[in-house]
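Notes for the one structure printed next.
All protein chains of the complex are present and in place, except for one that has been dropped.
Up next, chain A:
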Amino acid sequence: MAAETGTPTTLTLKSNDDELFSVAESAAILSVTIRNMVEDGCAGGVIPLDNVDGKTLASVITYMNGISAIPADEEKKKSYRDKFLSDKDFETLADMVLAANYLNMSCLMDAVSAKIAQVMEKKSVGWVRRKFGIENDYTPEEEAAVKEEHKWTFEGVETDDDN
């Protein structure tokens, strides 16, 4: 645990591509994964985060610092999150959601998931496949059968020829 002195404790985090980052413990423990390591006394040296690359970790640390600087005001925290995610492309969001999942940071996980979901809302199957690069591995017969099973889900959806 943090030494009970007035000086803030700093942790060193290491990404899977060997970049090192310093971050205040008070901000880093937003991640339950890191908090558990700190509580178990495993945070003395460098904390290796094997599932997060340097670019994503830098971004997550920016978020940790930003959100922990806001006092307990859910509305301000929400507007910070919205602003933080507003300029992120889909690829970055996918990296962030994986990192948030691994680091067990529910507030970031929820915000990123909601943002990705927002992109998919009311979109046609074809649009989502193209946007997310999902390869359709159904046979035409199988696809027709699944469509028939869930045909109620097609009302009010943006249409395109690949629907």
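Throughout what follows, contacts are C-beta pairs under 8 Å (C-beta built on N, C-alpha and C of every residue); 3 or more make two chains touch, one makes a residue touch a chain; residues count from 1.
What we mean here is this: contacts and distances are computed from a predicted model.
Undergrad: One chain of this complex is not shown here; going by its UniProt record, which of these names is it: "Trafficking protein particle complex subunit", "FBD domain-containing protein", "Ribosomal RNA-processing protein 42" or "Exoribonuclease phosphorolytic domain-containing protein"?
TA: The chain we cannot see is, by its UniProt record, "FBD domain-containing protein".
Undergrad: Touching the left-out chain: which of A:29, A:47, A:60 or A:97?
TA: Checking the options A:29, A:47, A:60 or A:97, the one contacting the hidden chain is A:97.
Undergrad: Taking the full complex into account, what residues of chain A touch the chain not shown?
TA: 51, 90-91, 94-95, 97-98, 101, 109-110, 113-114, 116-118, 120-123, 125, 128-130, 132-138, 142-143, 146-147, 149-150, 152-154, 157
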